[in-house]
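Encoded as structure tokens, the structure appears first; notes follow it.
With one protein chain removed, the remaining protein chains of the complex are shown where they sit.
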Amino acid sequence: MFSKTRSLLVVGFLVCAVTLIGVAPLAQAGSPKEIKIGVLFPLSGGLASTGALIRQGAELAADIVNDKWPNLDIPMAKWEGIPSLGGAKIKLIVMDHRSDPARGADLAKRLIEDEKVVGIMGCYNSSVTKSVSTVCERYGVPMINSNSTSPLLTRRGYNWFWRTTPDNITFTVDLFKFLEGLVEGKVRGVGKIPREELDDLAIAGEETEYGTTGAELLKEMAPEYGCRVVKYILYAHESPDLTSESQAMQAANPDCVLFIPYVSDVILYMRTFRSLRFSPHIIWGQDAGTVQPDFARVLGKDANGVITRTVFIPEVAIKVKPIAAQINNVYKERTGEDLSGTSARAFTGIQAWAYVLDKAGSTEPKAIQKACNEIYISPDDIIMLWGGINFGSTTPDEKGQNVLGMGMIGQWQWKDGKNVLEAVYPFDYATADMIYPFPEWE
Amino acid sequence: MVGKMKAVVGVLKDTFSFNDLPLSERIAFAAFLVFVFFFPWIVHTSYPRVVMIRFLLFAMYGLGWNLIGGYGGQVDLGQAKNVGFGAFATALMITWWGVPFWITVPVGITVAVVESFAVAYPMFRLRGHYFAIATLCVALVWQKLFLFWDWTGGARGVELPIKSAPNFTYMQFGTIGYHYFIFALFMAEFLFMNWFRKSKMSYELQAVRDNEDAAASLGINVTWTKVKTYLITAAMGAVGGSFYAVYHLYIDPRCVMQLDLSILIAMTAMVGGAGSIWGPILGAAILIPLDMYLGALLGGMGFYGIDFIIYALIIMVIAAREPRGIWGIIERARRRGYVLRG
Amino acid sequence: MALAAEITASGILMGSIFALVALGLTLIFGVMNVVNFAHGEFLMIGMYSAFLISTFLSIEPLVSLPFVAVVGFLLGIITYYLLIRYLLRGPMIAQLFGTFGLMLFLRYLVMFILGPNPRVLHQGVLIGKSVSLSWFTFDISKLAAAGFSILLFVLVSWMIERTKLGRALRATSIDAEAAGYMGIDTEKMNALAWGIGGATAGIAGGLLANFYYITPTVGMLFIMIAFATVALGGFGSIRGAFIAGLIVGLIMMVAGYYLSQIKLAFVYLAYFLVVVLRPRGLFGW
Amino acid sequence: MLKVNKIEVHYGGVPALHEVSFEVGKGELVAIVGANGAGKTTTLKTVVGALSPVSGSIEFEGVDITEKNTAEVVRLGITYVPEGRLIFGPLTVEENLLLGAFTTSTKEEIEERMDYVHHLFPILKERYKQRGGTLSGGEQQMLAIGRALMSSPKLLMLDEPSLGLMPTLVTEVLEVVARLKEKGNTILLVEQNVREALELADRGYVLETGRVVLEGEGKDLSRDPHIKKAYLGL
Partner (left out) sequence: MFLEVKNLYKEFGGVVANAGVSFGLEKGEIVGLIGPNGAGKTTLFNCIAGYYKPTSGKVFFKDKDITGWPAHRTARSGIGRTFQIIRMMERLTVEENVMVGAFCRINDRERARRDAQEILELVNLEEQANAHPTELPIATQKRIELARALAIEPELLTLDEIAAGLNPLETIQIIDTLRRIHKEKNLTLLLTEHVMQFIMRISERIIVMAAGRKIAEGSPQEVARKEAVIKAYLGEKYAKGK
């Protein structure tokens, strides 16, 4: 006969294990006055600080939609919920996908089927955005993406995927237009720069979906604008040291160094550049790394003169967009920091969701899909300098991209003991004289 | 001819028979099978189903790893590379040429087995930690290469074309379909393991694990035994990878070939109890739901890393209190019973 | 020519820093055959302690090094008594996972307490200063780290090979049972090895903080390099770790210059090739 | 000097010793004999603190050492030469000997002891800088005993010192034991060479399946008919 302990243990363990799996999350019977939106971001690992920014931006937008904000001159501040849905509140269900596409997909299923969200917003990492959007496409659930800029995402013919932010093509074109502007003397505070001082480019992209596609795009487009790529580096993700990459760039003697980095890498690059006394004329970053408050805070004076593409610059907001300035102030009260490209885009993403829901007047996926395809949000309603939000399409193979988006270029300038992001492009919106060339290291 | 028939019958009997196991284990396992089989009809919410699929996938990974790591005693921390080979073979062949899923599986297995064979002989010159780090290094080299190469999609990854479900050529279903798909794969591997654990090879492998010199003195080719097992393990990893590709429909080297995956696979077997057929299943049944529910319930709460902290504490407690895994508790109880009676 | 010199110089510089990071790992392994997955997190905690001590007490980061060493030492000892002691009873694989759990635990505990945002030291005599030669600009903080690395290696080898304590440590590592019969308290020796290992990791972190950014996940960038370094040199060999560190540094620099994406693959490949020829690493026994 | 009182020891839950009691007086050579698995090594390991008894007590020079760990027991003056010698192979003969003196702190004492050991085993002086692992079996046994003597133990416990040695060396090692006894050392000896051990010993104990079944003067025991039948096969 078998011993009692043993059989008890065996049965006990299997039962425990199996019930653990079987524990169904108590599907909360959400009040009809609540609309759930699933939000997926990296909140652990190397991108946790970025995820934190996105979260703050998204939550602020939801709060502005849900509550009355008499001091904000933006329509949705007066809404107290989605008007066309009887004032239903938006509830964000935030989850951490840990930068893992599989986990993102699994969590998306949880959000869609168990949490019964009406749609999803996310996911920052382009790779996770891909897998999550695939799930949404299969389930027929709308997904609005606010922070991934890989051009491929809107070129897959998906029917349930929309993106508010401009993609890397727009940003790359902006960069070259900006460089041309420098040559033509259009940039505030800088005279005409000889083309020879600007046409040798070094490109350094992090070896991820975002970095690789960004770098390739730059490389492809450079010749069209009369630039030469003298050094092209895709550098190892999670690299403990970037000295030799920096040396390789220095040896190529470029005029402009163009980064497509996440934040930790570009901090390391800047420190290495300083130790090598390497100062090209222009150091430009493709948003993600260089735009974050962490970048400026951590590098301090060393960030002075770094140029970054972005979609939101507080200084511009203060000068030309009063509502943006107001919202920036609210955000600053909450977090102690200005809105950045990252958090402002997340804010706009949730805002777009709110407008879409309002337009749809229903939480039916089909209605939302229709609303998404037809939506137009006026530039006066949003904090960006964009021409508004409309998911049309500029090219036949593109679907769901906001065609009214616009990029900006800002420059970190060290003023009174802190870094301020000043706009240098579009030229009309310039908020300060540009620092050119990138200052020599002390 | 008759001899051959007899041999086949013997193999079949070994594969499907559980008579040598105690009644309690058989009952528990039968209950488990019934539960898993009817799971999608018991539980109507999606996430538990997703967790169940992930559990079955990792139980399968764990069963495969258990061959080399449990029965063979070789700490292999590079199983992710085989998962990657399987996943990429399937994903690339389907996207490029529209090859049906079931043809891509043997290709993935072949790639994994050929690669494993190529590195196995040098690898098995190494012992203990040197071996563990070497497997880890080889797997990482492949990951870096897959990221570097263009034809694999590099860091951009591979997206499989979406078909209208259910589709048996490209194996795309709804959650329930995938549940039975992975359940079938799991059962196939489980039955193989049931045959294996009783086979001559299993005894030889365990002899090699416990003492190589003694094993050699009994006519066992030590290296070849290890290599053989390593290849079978590789093949099993590749099958799991192929499933992963058609299940998630997106892969990149960072998600299918990463270090964490290798470690998690080995950990499922270790936590459950390496070297027993139940170990990996128990381990996956504990770790996967734990990980998934902690992540889903606490991950978005805004306390950074709280889910990891709890998860890590549980792993540490298991490793410290039960170094032989959960199955170790049961075995110990059993042995104590034996000693006291005998 | 100048290029070769430049790459070699930075290879040696970074190599000795990698060696410094690996020192504690090889020490702990040498005494008790445990590979510590959490070593990178020890380093990270060293970096944070240096940052916190020198920021909040507004003292020079170099002055904070002794405190950082103490923090590392205590961390090692606590780890030993609360976790490793129990892991030692189990098979190698349980040890790997136990320390893997510790790695996750420490990493996310720090993230939980201090938040995920990166930090950097701004004030300090070493920070941001360089010495320029005609062919190469040396970052002083890296130079100092390399110098400390050599110093620590000499110190630790001296301690292990020449002192009574070192002899006892080695005896414990060869045969703990026999060492016990000599009247050596092997528990204390193990704890001491973890303490020293933790202290060296702490010092390494304190030095890295002078030129590296600090995040809760920074340990993960170094741990695989440290593994490869220790294994390449031969587990437990202190001299081996230093030489292997230099080799890894040089490979990383040369490969990084030409093929950055797969520079780590070259390091792993180098380990694989070396152990295929010498199954116990360069200096392993 | 050493008083073991009714100790009960379990190995992984299985009882290995039952109420084992014995005594060793100052200057005595006491032998413990018994079949394989009778619990001889277990007894010695329990005395030195490597195993702890479930019940019973161990007293050394009036101090209760039942709960003390090995390091503390060794410090009190009990040294154990384990079965199979356990030489530190990668360390030199010198380092092995110095480790034997781990609990001694003064330089003079160490030097004095070292001279004594060299006097006792001149071969160790010749091999001073050689690695322990390269010595032959007999030399290793000398080294193990010499290493134990380095701590100037009050009680020396030898576990099968003649195991695996060739006949000439067996003789030699037993002679060394005899010589140590003459010099006034207190020794507890476990030996498989039952006859030789009992003839050398002042007193002896016979262990069978974890119990003391016989005790008495060494010479008497060696002539005991039970011993002759059960251990000598006569």
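Lettered A, B, C and D in written order, each chain numbered from 1.
The rule is short, and it goes like this: contacts are C-beta pairs under 8 Å (C-beta built on N, C-alpha and C of every residue); 3 or more make two chains touch, one makes a residue touch a chain.
Note that this is a predicted model, so its numbers are computed, not measured.
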Missing chain: touched chains present in the view: B, D
Options D:Val73, D:Leu91, D:Val194 or D:Leu221, residue touching the unrepresented chain: D:Val194
Touch with the omitted chain, as defined above, among D:Ala35, D:Leu76, D:Leu120 or D:Ala178: D:Ala35
Hidden partner chain, touching residue among B:Ala28, B:Val50 or B:Ala207: B:Ala207
Per the touch definition above, residue among B:Arg125, B:Lys198 or B:Arg332 touching the missing chain: B:Lys198
Hidden partner chain, residues of chain D it touches: 12, 14, 33, 35-37, 136-138, 160, 163-172, 192, 194-195, 229-233
Positions on chain B contacted by the hidden chain, ascending: 10, 198-200, 203-204, 206-207, 209-211, 213-222, 275, 335, 338-339, 342
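Operating definition for what follows: only the chains that are shown with their structure count from here on.
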Winner on C-beta contact pairs when A-C is weighed against A-B: A-B
Chain centroid nearest the full-protein CA centroid: C
Chain whose Cα centroid lies at the greatest distance from that of chain C: D
For chain A paired with chain B, centre-to-centre distance based on mean C-alpha positions, whole Å: 37
Between chain B and chain D, centroid-to-centroid distance (C-alpha), Å: 51
Separation of mean Cα positions, chain D and chain A [Å, integer]: 74
Residue list for chain D, restricted to those that touch at least two other chains: none
Shared interface positions of chain C, touching two or more other chains: 108, 111, 115-116, 216, 261-262, 264
Chain C residues touching chain A - in the complex, by the definition given at the top: 3, 6-7, 10-11, 14, 18, 108, 111, 115-120, 122, 128, 130, 132, 137-139, 141-142, 211-213, 215-218, 220-222, 225, 252-258, 260-264
Chain D-facing residues of chain C, complex: 164, 167-168, 170-171, 174-175, 177-186, 188, 285
Complex interface listing, chain C residues touching chain B: 29, 33, 35, 83, 86-87, 89-98, 100-105, 107-109, 111-112, 115-116, 216, 224, 227-228, 231, 235, 261-262, 264-265, 268-269, 271-272, 275-276, 279-281, 284
